[in-house]
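Below is a slice of the complex: some chains, not all, each in place.
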Amino acid sequence: MGKDEKRLVESILFSASKPVSINEIKENTGITPNKIKKILNELIEDYSVKRKNETSMEIVKAGDKYTMQVKKKYIDSSIMIAKPEINSNLLKTLTLIAFHQPLKQSNLRRMIGVKAYDHVDELATMKLIHSKKHGSTEMLTTTQLFPEYFGIDSTKPEEIKDFLIKKVSGKLNNIE
Amino acid sequence: MEQLKIDNEVINHLLFHKSLIDEKDDATRINHYVNMLQKTDEGEHISIDNPFDRSIAIAFELVIKQHLNPWDIDLVNFSTMYLKKAKEEKIDLMTAGRIIYMAWKVLKLQSDDLVVSMKKTEEEYEPFGWGDIPTEMWLSKDDDYSYTNLVINMPESPLDEPVRREANRKVTLIELVEAFDEARKESEEYQILEKQRREERERLSELARKRMKGTAVEDHLEEDVKVVWEKINQFPKKTISIFDLCEKKGKEELIKVLLSVLFLAYDNKVLVYQKRFPFGKIYIKSMGYS
């Protein structure tokens, strides 16, 4: 039954606690990849349009994967119970790396000062950025985990950049 | 042409290290090496009185003559060549040996425990090549500049961490049993490898001991190692930073402590690691007497 398959995919997204790939969904449900793609698009639409006011969750494409998460609007209350991992200064540094990537560590140092080194350490430990030796400095890029973690619908640097620009202007408008 | 590039690399390498240290402190020494290097480049043969400087000078000479990349030196080959060269030059083998010996130990430690795990975590995902590095400064583009400033001065971060479920499940019995089967196999393999490593380590330290026998360096080193080991044992925590072991802030003490810690790591008394190589903080984990 088509309807049941949709529920099956939904239950996977709910239980996974992390973004899942179409392949992982296939392995757990036996549904064909094409059908899974169709179901996922339906689910995204159901949550964001049809049931918009009747749910506090959303389903989003995150990198090449899919995930169920709390809508932004309700994050403030639920964040207390789910404990965020990354403090806001670190998030800013990550934003700069993602925006300017590939970014030389020495340039990051010029942007934010000596804390650059600690931040790079931490972000690399979280596997959100890559740091690769290049002559006497390190070249910083975001990893594949980055769009997955933040629910960004692209793995392309240029599109990630667009996303980040939108985010900044969104935040600035909210403040005013 | 190629030769010239590598020579420049060696000088860059030195200048890079120079930029990392205090102006007064060791910079004069590095300057000294740079001068030395430029002289060899001009065909002048190195003749220096200080035995330590001489052994280092030979190291540089080797790197240049053998076209080695100073950022990525194969220590095994390097040590063989270096010792041969040191003998030819009638260099004080005690100092020369010490340099190689320490380098070897660090390398061994890294290859024993770190390389394996590093290989595993390395990602294949590489959206950029070296050609993608912007040649101009980020400051030179207006948009980039203003974006950077906006982000830095925002009261909150533009990125929000999404809230997802963090549910996990219990381990199933099948997983437990499979894990047991795998653990047994891995442990057997590990023990075979460990035996080979031990034999190799013993062979090497025997070699080094012979070389350093009865020297002043050996005596000092042993004393230093003893003191550092006692200090480590006084800490209630198992994991400490290398700075916890230094009383003053001087570079000399730091190097002395680091050398001792490397010896202790080599003896399996402590575990030394960095969260990030090469400039991350150095941590030491005591492993007791076991």
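As written, the chain order gives the labels A and B, with residue 1 at the start of each chain.
Criterion: a contact is a pair of C-beta atoms (placed from the backbone, for glycine too) under 8 Å apart; a residue touches a chain by one contact, two chains touch by 3 or more.
The structure presented is a predicted model; accordingly, all values stated were derived computationally and were not measured.
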Expressed with the labels used here, the whole assembly is A x2, B x1
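As a convention for this text, only the chains that are shown with their structure count from here on.
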Averaging C-alpha coordinates per chain, one finds the centres of chain A and chain B separated by a number of Å equal to 34
The chain B residues in contact with chain A across the complex are 12-13, 16, 71, 121, 123, 125, 127-128, 130, 132-134, 137-138, 144, 147-148, 150-152, 154-168, 275-276, 279-280
Counting only contacts in the complex, chain A reaches chain B at residues 14-15, 17-18, 67-70, 72, 75, 78-79, 82, 84-86, 88-89, 91-92, 94-96, 99-104, 107, 110-112, 117, 120-121, 124-125, 127, 130-131, 133-136, 139, 141, 143-144, 149-151, 155-157, 164-165, 167-168, 170-172, 175
